[in-house]
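Below is one structure, written out as structure tokens; comments come after it.
Note that this complex is displayed minus one protein chain, with the remaining chains in position.
Here is subunit A:
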Amino acid sequence: MTLDTTKHAAQTPDTAQPWAELGLKQDEYERIRAILGRRPTGAELAMYSVMWSEHCSYKSSKVHLRQFGEKAPETDALLVGIGENAGVVDVGQGYAVTFKVESHNHPSYVEPYQGAATGVGGIVRDILAMGARPVAVMDPLRFGAADHPDTKRVLPGVVAGIGGYGNCLGLPNIGGEVVFDACYQGNPLVNALCVGVMKHEDIHLAKASGTGNKVILYGARTGGDGIGGVSVLASETFDDSKPTKRPAVQVGDPFQEKLLIECTLEIFKEDLVEGIQDLGGAGLSCATSELASAGSGGMRVELDTVPLRDSSLSPEEILMSESQERMCAIVTPEKADRFLEICEKWDVIATVIGEVTDGERLEIFWHGEQIVDVPPRTVAHEGPVYERPYARPDWQDTLQADDAGKLPRPATGDELREQVLRVISAPNQASKSWVTDQYDRFVQGNTVLAQPEDSGMVRVDEETGLGVAVATDGNGRFAKLDPYAGAQLALAESYRNVAASGAKPLAISNCLNFGSPEDPAVMWQFAEATRGLADGCQTLGTPVTGGNVSLYNQTGETAIHPTPVVAVLGVIDDVARRTPMAFAEEGQLLYLLGDTAEELGGSAWSQVIHDHLGGLPPKVDLERERLLAEILISASRDGMVDAAHDLSDGGLIQAVTESCLRGGKGARIVVPDGTDPFVLLFSESAGRAVVSVPRSEEIRFNDMCGARGLPATRIGVVDGETIDVQGQFSIPLAELREPYEATIPGLLA
């Protein structure tokens, strides 16, 4: 086969091209021809097809994501915002933190171990590319029904993959989520988050400037892994009728990644790069076009110099390959030798593959012949943008009218007791230790809090004790009932979790997991959720620093629940003042902060006891969330509470059970006069937390809550080895612990 050069393409305008097979639409292909003034070469077509895929171009989501910028709250904390590899937040004392959450959903369904492992690898390189040392990872995970046979295939593989890759890198996994729901059966959600730390002056950006600067590709050799992965895999609904479209899966090598991290950090330390970009989805197509697009000039690349693992790869395949553990740097000619020297020291292959030109084109050559000649912005940043039609689905009203309040409730203390045991031992509420114990939580010695605490917290500075806390939350059931409120509830819960551990929330990242954007109902969910999240961030003063959108999470006509996952990052001046969740001191007083209303729509109780999803999710009051957070942070700083736990799924009884089991102490709960015990225990009203207050601090704590107007109700005391809800039931801790801890291993081990 002859090489399809730009010259050849200009001479053969009528050659049929496989644009449809590469996932492009007719009008998109026409647009490429219009941009170039001729038909694209095979290599150009490959580049456009991967970069204009949903995953890379955000073509369906872009019009909605703009709100995150337009509604961004005023803040001094944001050093780098949306658009770079990851956002960067000022945490004080000269330190900056970068964090981001991304999806690796589809690959993890096809090949759970490698899919999840390379998900960790990819997000770690994003963080590294900002100039930061990765310090921790987290994984929000969602699977199909816990007792479904395919969950037993997918979940253990995913967990082993996350553990295998992260543990080899020596990164602590400090939290995340594990959620089960039948809606994720064919589309598990494997989201991965990484946190990195740097000094302000170390921030690096992805741009190629300075004519004559070298383009250096370093890291692993390029092979045939995951060719077309992003365009084909992440942007299409699975369809059994087209098995040939199943692409090769990428396999990661964490030891290579570890070398890449240390090598890159040494290169940063000697200030050797002008711009840097990791290679993730769309590989070299993405890295070269994005670097050139963000820079001042053009770029010329000699593609045949790329080191290959498989010498038979065609230029198109090299451009599309998603081989892992690769980075691309822009380096001045004077510093190139030193750059290569450091790479050699770390046993990392590094090759000058091209240079920055004073032109405006991205030109790629194959053995001296030009195969790509494009304006880089048209590939990377000016892809198609769709105003997809959206409409509130007609079933939404029926769903919301199906109020959970009418479900039969426990009539006696004994029934209540029985339902408490069922709820706390249901897969979504039960202990996730079997999962998190497979991750290394304490490597590097800076982990202060990790699962099952409200947030994961790591120390940033050994001298001062400065630390950061991160929590991730999402509730697809709430979002299904009301996507606007559901997204805000995810934000509120994550924000509350960070505050409960004593840290001040600063900024968020998000991973928006939805069904097909071609379905107006799904698009409406997406539009509502992004609007809710943008409004919520504006109110709470926490800007969106970046994130990821994962669409086409659906099997046939059925989409997953809309699942916006929100990660909130907070800062704490001294990690020694953190608030843990465990009730460990007998005699301390338990206070319920916030208001409890009768809110059961989408609750754990309605799911476990009645297999019901309907009604409205809990009301959102972000001003209340902010006040609650301020109280929790002040109480932590001034030593007024010894433990705090946020109330979310499962309600008060779930929170009390978790804190009691964690501390090994029981609790006596007194139901306040005029309160329905069932509602008190199981309602999932937002804006609430339970705290354990030493008797010596009670007056001071009460005064603070009173002065600031936060309802604080004394509901009991830490005592004994039993959870005793007076007048209703009592359950020994041992009887709670057994089913709480046995459920997950019983289903999956």
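Throughout what follows, a contact is a pair of C-beta atoms (placed from the backbone, for glycine too) under 8 Å apart; a residue touches a chain by one contact, two chains touch by 3 or more; residues count from 1.
Everything below uses one rule, namely that contacts and distances are computed from a predicted model.
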Missing subunit (named according to UniProt) among the choices "Succinate dehydrogenase", "Amino acid/amide ABC transporter membrane protein 2 (HAAT family)", "Phosphoribosylformylglycinamidine synthase subunit PurS" or "PqqD family protein": "Phosphoribosylformylglycinamidine synthase subunit PurS"
Among A:Gln114, A:Thr264, A:Thr436 or A:Ser516, choose the residue that contacts the chain missing from this document, as touch is defined above. A:Gln114
Of A:Glu28, A:Asp310, A:Glu369 or A:Asp719, the one touching the omitted chain in the full complex: A:Asp310
Among A:Val251, A:Val443, A:Val670 or A:Leu748, exactly one should touch the missing chain; which is it? A:Val251
Among the options A:Gly196, A:Gly224, A:Gly515 or A:Gly650, the absent chain makes contact with A:Gly224
Had the left-out chain been drawn, it would touch subunit A at residues 110-111, 114, 220, 223-225, 227, 248-253, 255-256, 309-310, 323-324
